[in-house]
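Left out: one protein chain. Kept in place: all the others.
Chain naming follows the written order as A, B and C, and within any one chain the residues start at number 1.
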Amino acid sequence: MTDTEESVRQAAATRTIRLEIARYRPGQDSEPVFQGYDVPLTTDWAVLDGLNYVKDRLDGSLSFRWSCRMGVCGSCGMTVNGEPRLTCGTFLTEYGDGPIRIEPLKGFPVIRDLIVDIDDFLAKLSSVRPWLIREGEELPLTTEYAQTPEQLDAYKQYSMCINCMLCYSACPVYVLNPDFLGPAAIALAQRYNLDSRDMGDRFDVLNLEDAVWGCTFVGECTRACPKHVDPAEAIQRYKLTAALRSVLPWSKR
Amino acid sequence: MKRTIEPYLWLLFSGGGVAAALVLPVLVLLFGVLMPLGVIDWPTVEHLRALLDNVLVRAALLVVIVLCLFHAAHRIRFTSEELFGIARYDLLIAVLCYGGAIVGGVTGALLLF
Amino acid sequence: MIDVLIVGGGGAGLRAAIAVAETDPELTVAVVSKVYPMRSHTVSAEGGAAAVIGVGDTLDEHCYDTISGGDWLCDQDAVEAFVQEAPRELIQLEHWGCPWSREDDGRVAVRPFGGMKRMRTWYAADKTGFHLLHTLFQTTLKYRDIVRYDEWYVTKLIVDDGRVHGVVAVELRTGRIETIAARTVILATGGCGRVFPFTTNAAIKTGDGMALAYRAGAPLKDMEFVQYHPTGLPFTGILITEAARAEGGWLINKDGYRYLQDYDLGKPTPTPKLRSMELGPRDRLSQAFVHEQELGRTIDTPYGPVVYLDLRHLGEGRIDARIPFVRELCKSYQNLDPATDLIPVRPVVHYMMGGVHTDLDGATPITGLYAAGETACVSINGANRLGSNSLPEILVFGRRAGLAAASFAKEHQEESEHRAVRTQGDDERRRLERVRDGSGKGERIADLREEMQHTLEGAAGIYRTGGVLAAAVDTLAELRERAEDALVDDSSTTFNTELINLQELHTMLDVAQAIVACALNRKESRGAHQRTDFSVRDDSAYLAHSLVHRAPDGTPSVGLLPVTITRWPPGERVYGRD
């Protein structure tokens, strides 16, 4: 991000928008409280720029995660006016005259202010074996496994997940039952299942009550996903796969 | 490997969803709304019985009844758990819901055959 | 005691971790990262990764392109090792599942890239770094032995008597300040673009590893070579990948004129021509922009002057197939559609050629300390890195550093924890606790940071002069002192990001001083380092690396180190002329 030119800053100083930010300071607050800050309403500013303005100029103790500022690192997910959003890709001007309520992602324990605990997701991700599983002899490191553009297309969409957790936050099943394996982990399992180079089998971890069968197809995960991964589709497709495998035990996929 | 009966329940649920979608609206429309309102006349008893005399029709009807009941049972199970946050009683709820569906299915079978 | 402790969970760090885990499962390996590994900045790389696979291409040609692109400041033995191992690394990635874009027959596809004579840039649409990083990260999950310290910030290397013994780190979530004893440490902390105000680099790229090594006594190398990428979006600094030009995009000024033809970069052709015009090297393209600006042929915007990148003639189909992310970024962040609109762009700080001085195995002069990735300077990039050479670099040298550290650790199994771990660890803990207790009552961190950034942009931008650089030396020295007393609002132990921001300000100031000192010392123009007061390349005096040490009083002292030349004697850089 660039620093703002002085002229822009002055022009902006005439108009401001109010951010109502959830603060939670362990040891100090027993539950989150809202604190209001006025930030310049600048057309190019994302909500994240507003938060950085608060941190840089008004209150250095405000804590939140961010890094790339281009919607690809997945760290700046928060609840903005009730909806899970990437704050670096959500603009202040989308909210008229405000105020804008900014809260941590729903469904996760809050560590501090806008920062939530996502270790649970990482454990889930590991559990679905998100790596290419091969059997038999490996090719030498001089040749690639062939994969046609069509074969690539078959899983490509599910490989676009940036682990931003918006889908988890949007899914009522996950919010009510944290044991649910959840949209992104299942989509990533499908990313490998559908890869023509993969020979693995993730039936044992997906065909469980708290895995694909926990999903009641609310579909909010797909709506929330900023990268068009469509986890809802990934899950429903695996339900069909798993169901067919259960009735036709000899069929693999 | 841990076995689960969810895939079978889901197949019944999905089949029921399709069956319910394809045949129920027209049936309620005719028998539940248009005929009672007199918009169209009730068919004669004989005509309807003649339809039911066909074993294929009866079999199809039974399939629709069983599938739709399972569909409803499955959804009611999950929706009640989500709405009221009572997932910890899942086993009990499941027994009630699917039990109800089985009772309904058996009743249908007894009636029709 | 950890055998191999890796600081950094980006491409270089993760590749090193896998190398260690694969070579000897007995060794303990840990990855410490200030963000979750998949948030590392490697995730933002768009265009691709270069490695020779195609028929008609040769290793020598890749070497030549790299060396001439680097204006003969590359160590040629390093370049040869790099070029030779790059294909193997990219195929390894393929074997781990990386979704490389493909030809119709199933082979990996390649695209042209700036400064490259042949098509040899592998790509995964225009999210190459994203796919590469996630593939690596997900593959590390397979190795249960790799221990991760996610969201731990390393503040200090414990070094005694020229030998590394571990690190001190803060666990962000709890605020715990821990010493982690280790037989070897690999620094893989990425670049330092945040030293400048306008950059493509993520918030985390604050040059931590460079500063850690520098403070511990290791020299930094070639710090004056900062790469400006010619096409960043104004305001956000979001990068529009070079792939956009490789696919046929044009750079035009306010008169709609393809101005690069005026700067000895070849003549315009309707379709892209390798090593010519828009596919020239980044340093030359960024310099051309400055001249256009001086001629008044750029367009003024609230965020500074811009030129346009024109992709309209490519058509929607090609844009969506080859560079969909460019379209997505333009739509979301600039509110325009490259299929129908011109994209405003300006040069933006992008990459640090310099870094911690290492040999071909990533070893630094401090025993047991290694470095790899953008934070290191093995010297394959010289005075200007070619686009798409960095991703293969982090893999090749990440692996090499991992293997070297592993074998060093294996040879030193008998060593037990050194007493410096305790003493230095305690000192560092006390220092950090003091900061957190709100002892600082001075200026805001952000104000100091901005002042530093502007100083750097003014003095060490695309064009530099001795006088301004000398003034910057003083400004930075003074900023250092003011930063010691910076205001810290936050006294919490839980996720105290302000404490971290202040440490980052300190590391950036170290790096900034090194950059300015090296730039002042190099009285010639070469690659990304252009001095208006010494405007030509001077091989007699400066065909050499800058090596900067930190003197005991904290000031940098710069020396020179000869460049390794094997088969390619210095020559003229020729683009657009066959």
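The rule is short, and it goes like this: a residue touches a chain if its C-beta (ideal position, glycine included) is under 8 Å from a C-beta of that chain, and two chains touch if they have at least 3 such contacts.
Quick note on the criterion: contacts and distances are computed from a predicted model.
> From the names "Dihydroorotate dehydrogenase", "Na+/H+ antiporter subunit C", "ABC transporter ATP-binding protein" or "Fumarate reductase subunit C", which one matches the UniProt record for the unseen chain?
Going by UniProt, the chain not displayed is called "Fumarate reductase subunit C".
> Using the document's definition of touch, tell me which of A:V47, A:I111 or A:L206 contacts the absent chain.
The single option touching the absent chain is A:I111.
> Which of these touches the unseen chain: B:I5, B:V33 or B:L92?
B:V33
> Touching the missing chain, which residues of subunit B?
For subunit B, the residues touching the absent chain are 14, 16-18, 20-33, 35-37, 40, 42-52, 61, 65, 68-69, 71-76, 78-79, 82-83, 85, 104, 107-108, 111-112.
> Kindly note down the residues of subunit A that lie in touch with the hidden chain.
So the residues of subunit A touching the missing chain come out as 24, 26-27, 31-32, 82-83, 106, 109-111, 117, 150, 153, 172, 175-176, 216-220, 223, 232-233, 236-237, 239-240.
Here is the rule we use: only the chains that are shown with their structure count from here on.
> Rounded to the nearest whole Å, what is the centre-to-centre distance of subunit B and subunit C, using the mean of the C-alpha atoms as each centre?
The separation of the two C-alpha centroids amounts to 63 Å.
> If you average the Cα atoms of subunit A and of subunit C to get two centres, how far apart are those centres in Å?
Whole-Å distance between the two chain centres: 26.
> List, in ascending order, every residue of subunit B touching at least 2 other chains.
Subunit B, residues with two or more chain partners: not present.
> What are the residues of subunit A that contact at least two other chains?
In subunit A, no residue touches two or more other chains.
> Which of the residues in subunit C come into contact with subunit A in the complex?
Those in contact with subunit A are residues 35-36, 38-41, 43-44, 87-88, 91-92, 94-97, 99-108, 127, 130-131, 134, 138-139, 141-142, 150, 173, 197-198, 202-204, 234-239, 302-304, 329, 332-333, 444-446, 450, 453-454, 487-490, 492, 494-498, 501.
> Within their complex, state which residues of subunit A touch subunit B.
172-173, 176-177, 203-204, 207-209, 213, 216, 239, 242-243, 245-247
> For subunit A, which residues are in contact with subunit C within the complex?
1-3, 5, 7-8, 25-28, 44, 55-57, 59-61, 63-75, 89, 111-113, 115, 117-119, 122, 125-126, 129-132, 134, 138-139, 141-149, 151-152, 155-156, 159-163, 188, 192, 195, 197-198
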